[in-house]
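Note that this complex is displayed minus one protein chain, with the remaining chains in position.
Each chain gets a letter, A, B and C, in the order it is written, and its residues are counted from 1.
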């Protein structure tokens, strides 16, 4: 048994002891019908869900399976891509709690702390994010600055021992459940250096003056929030990176966000297509030849989504570097086609609930899909990135995250 | 019998005396298989074709049916839209010669002469363009200035009694057959007034120094030409409009070109779909459900193409004014879909000639279609026009023809 | 089937309606109605009938209506679609009334149409029994008996505003072939259950009938043609709503991108946004042309009307869904908040896309017309 096989056996044992297996193949009628793809699940009780996720994350950490590629001295397992892949393969076979509520902290905040944090910050924040103690959120976007972070107006004013911050943030996923927030604020007013006037903070969400208001989405759920900051005190020790370096820190988070979309996106897509195929087989819509062509097209895009990350890794350097944007564009297009296919196949049952399993549940995907083409960088911004970075075409006026380099 | 009915009877008689009827409905196997849509016909002998067209045009003029909406004093019939429509309806039922070779003169040059020509020019040029004596061409585009006429470099230098012109024109349809050319050239070098430095001429194509070289297209045919002008003398009497007013004159021609695309485009589309339906019925591809869906989609677009001009005429003023661009965009998209449908249905027989009627003939449509999205203003330029003129969105850096207003 | 330019009356009607809905149906009112208990009837309903006579516009004068044409009525649906008027107007006026008019049963017409015209009666049509396709042909509900009195048993899905209706027109198998039966919503054996739906501005219900006393219209005749004719007219009315909704979606987006700034410029100055909206304008105008063609065909031969209705319904469905989707996208984050109206248009667009047959379904009908008949098109 080589090392990777030994690792696989350990992971398998971990899951086997704790969670029931999912059916090897999806079965029509199996499981909670509200869950057509985790991203679109309607949580009955999101606090209970979060507690389940934190408990599971704690168990993972105890077993050394939480932060697979993190450095050992910070609680990571010090392993590589091969182990991450093995872990994911095994994990998806068990009916374990959903970890979405911890993702922002682990995939957006943690990478920035790892690169720019002081030793004290790294030790305080990183193990806690990865053992479920700490839940993180992101505080970048503002009502007047969606994709354009250089237009931020939230201000941090120097005071004795720290900063006072006032402003409004928006589109903060999970802020109502989070303990810490990755906060980008303006610390210099010099208009000539709009981007260099930004500083990043790790905000204690329990600080006086922080108000979180859920933002109801078109799906009816309120996963995102508005966050109001009214003269909030932040000690110097919670500045992340140097003062004025916030732009660079933000880019570590944003680029990790883009990179990690591919993973969850493809997983989402796979499960959705499987479910649609089940419904098609069940109700005999397989005799609809137009639907057959579109299901096959969805399958083709699923194969591509699975293979694109590795294929892009072997592409030319500029294309490989912009790979996350390419994957996101491919995935949002594939998702849109898949939803249209679902509408074509399910017909009125996607609009009004007949009670049949696996049909009206798709309405949540339908209503959630438009957000995926905006969140994490709109399709238009991804196309700019590809045209400029991968193909070397002239630049547009730039958003913040594009000015790293 | 009211006036319009009397007119219809007169037109009917004209055609009945001269030409055989086309079949009421297209029939599989009828007619010259090379003619899948007049625009894609391969002329066996284009000089003979031109002579047939001129003869037919002469007969029309003698019967008072050539220039239906032209002023009577210039040889026109002084009639209106209703009569043009009646004429077109009847004409398409007879197998009369194709008049494409006269279109540039009648639809591009003539309108500019009508608006900007002197009395002498109007009397000399207009009746002759409409009775078949005179064949016209357009000399606007240059190798370095495709859509961007403000970048023209062909120069006209003042000399005694006229001008000396040197430069190169390109994409001149039918220039190798034309007697006169509508020539746009630079008469002032002031860089601040790039567009105001242009002047329009009616060039005698037989002038010394004019060299016409056919430009072979990807279809293999050479309908377009390069035209080289080497110190060509043009008398003052052939300046069209005022010196420096060439931009405005060009816009009359360009806007007429856009307006007239709709007519021929829709006609083309109708006949192509009919032919494809015939082939589908003949070979039993009607059992291919994907093809059925696409044929129906083509039919829907045909209905729209037929009704769009009148529907747009009742739209808001800015939308109605940009109607020609809207029609062109709709038509190029519909045409592209139709060609793809033909590829899907005809399969390898559109690529290699099996000898079956109405199959390999489509390869000419396939090869000719890309040009329609560029010629007469690319799709991108039409979208700019719609966004800016019809929707009032901010302007891009402007090409010449967009700066009329 | 020539193109019909709008009449002067239609231009006036449109302008009247725009003023009227701006006052009587602001967004707040629309949201209130969408979230209210669906058994309450809106004030608008009464006012539309009493003050403007909209319900009876295309009902003959001798049956209590205004005696206007079907194309006149389409102006009403287009303007209602623009502002997402909710309530049982579509079910009653676009479906029940045309079905009653198509069935030559004077007695029932006199019983129901004056009440529809005056706004006192809410009537809907119970037709579809399949779950995954809006199918007017697959009828399994059965009404037994002969003459006018029948006993009805069966099950219907997707009955528009079934919970609000006082009278149902039910399509069922009868000895004569297909029959339309008048059923009182309160009659013993009728069970009406609201279906959860994504579009709160257009409610739907499932209805079951267990040996229900019902009255057959035009006993002795098959009503299949009348049902088909009603579906075609309703498809055109729906297309009119879709054109109105798509136009509003486009307008609100154009307005927004002219104001919203990103990266130091209005987002409407980016060529990607401009071209996206230009394409949307082309789509909306193409839908309008298809609608105009269908309107002009509403008095044409049955075959031509059927095809024109399918052309309009297929295209207008796709255009409205695309327009509503683009509206959300081009609004960015704000576009997918609950507070912004974009999602209400999106919900209506998708729910309309699958109502009265999907675009694919309509294209299948067109293909059959072009390819399966003897004469060439």
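The criterion applied here is as follows: a contact is a pair of C-beta atoms (placed from the backbone, for glycine too) under 8 Å apart; a residue touches a chain by one contact, two chains touch by 3 or more.
Remember, predicted model here, so these are calculated numbers, not experimental data.
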Touch criterion as defined above, residue of B:12, B:148 or B:310 at the omitted chain: B:148
Touch with the omitted chain, as defined above, among B:63, B:115, B:321 or B:371: B:371
Sole residue of B:91, B:215 or B:243 that reaches the chain not shown, by the stated touch rule: B:215
Absent chain, residues of chain B that touch it: 141, 144-148, 150-151, 170-171, 215-220, 283, 285, 290, 343-354, 356, 359-360, 363, 366-367, 370-371, 373-375, 378-380, 383, 396-399
Footprint left on chain A by the chain that the document does not show: 25-26, 274, 277-278, 280-281, 286, 292-293, 295-297, 299-301, 303-304, 306-308, 310-315, 319, 326, 329-330, 333, 380, 382-384, 386-388, 390-394, 396
In chain C, positions touching the absent partner: 270-272, 275
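In this section, only the chains that are shown with their structure count from here on.
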Where chain A and chain C are represented by their mean Cα positions, the distance between them in whole Å: 40
Length of the line joining the C-alpha centres of chain A and chain B, rounded to whole Å: 53
Residues of chain B engaged with two or more neighbouring chains: 293
Chain C, residues touching no fewer than two other chains: 265, 273, 360
